[in-house]
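Below: one structure in structure tokens.
Up next, subunit A:
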Amino acid sequence: MLNWLGYFERFGQNFVRGAGVTLELTVVGLVIGFVLGLLLALARSYGPKWLQQVAGAYIAVFRGTPLLVQLFIIYYGLPEIGITFSQNMAAYLALGLNSAAYQAEYIRGSINAIGEAQMQAGRSIGLTKWQTIVHVILPQALRLALPSWSNEPVSLLKTTAIVFLIAVQDLMAEGKRAATATFDFVGAYLAVAVVYLVMVFALDFLLKFVERKTKIPGMDFETSR
Partner candidate 1 sequence: MDLGQLLSYIASGTVYTVGVTLIALPSGLLIGTLLALLYVYGGKSAARLMNLYSTVFRGIPPLVLLFILFFAVTKGINLSAFWAGSLSLGIVSSAYQMEIVRGALLSVSGDQLMAARSIGLSRLEAIRYVVLPQAVRLAIPPWSNEAAIIIKDSSLVYALGVPEILRRAQLIGASSQRYLLAYMSAAVIYFLLVFVTTRLLALFEKKLTIPSNP
Partner candidate 2 sequence: MPKPILTIKNLTKKYGENIIFQHLDLNVNEGDTIVIIGPSGTGKSTLLRSINLLTRPDEGQIWLDDEEITAKGADEDQVRQHIGMVFQNFLLFNHLTALGNVKLGLSKVKKMSEEAATEKAMQELSRVGLADRAYHYPGQLSGGQQQRVGIARALAMDPRIMLFDEPTSALDPELIGEVLEVMRQLALEGMTMLVVTHEMGFAREVADRIVFMEKGYIVEEGSPDEMFNYPKFPRTREFLWKITELYGSTDKDTN
């Protein structure tokens, strides 16, 4: 056991560096995913029929295929038609595009829940459709989505581990480096697992804090975790 703790001593710095990359991947993926996801959700809730179907198809495809395959297509496949990305860029893109599909569903779900009634209320005082969406529906919908949406950052953090397979130097890659240096695969990955666990707990805690702070008094929604 003491031997195992030595991992942190020896590779601690590397782990921290790798964790930094992991966090970076998470944040970038989350942001891209949110912006795109919001657009997709709006497209599906308020767009013309054809746009709804396009958005629907996007979501179905990105949720229906493995992230790893999506990543490989972007990194290995696209260069064939002239689009080349660095490892990190490909990772950001894949994570973001994939996350968007899931975030779109969380957001759309709560837009539906806030729904028609609020839209009518907004229009009835003279707001245009888009004004209502921006000033009435979205502020409520996004807060309503927060508990279930909170699954996404945590899920994304865990998912980023995959990108080490295209040689992105994240925490997982540092784990592999440690493993090949010591020939102790189980020990090395166990150490990495602990670091991931710590990050997940921290993120979880942060999210619960944000949830509390942004609660609208009187609207009580169950944390679905």
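Basis for inclusion: all candidates are chains of the complex that A comes from, given by their letters.
One rule holds in what follows: a residue touches a chain if its C-beta (ideal position, glycine included) is under 8 Å from a C-beta of that chain, and two chains touch if they have at least 3 such contacts; residues count from 1.
Note that the structure is predicted; figures quoted are calculated from it, not measured.
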item	value
Touch-positive candidate for subunit A in this complex, from 1 or 2	1
In the complex with candidate 1, residue positions of subunit A that touch it	61, 63-70, 72-73, 76-81, 157-162, 165, 172, 175, 185-186, 189-190, 192-193, 196-197, 200-201
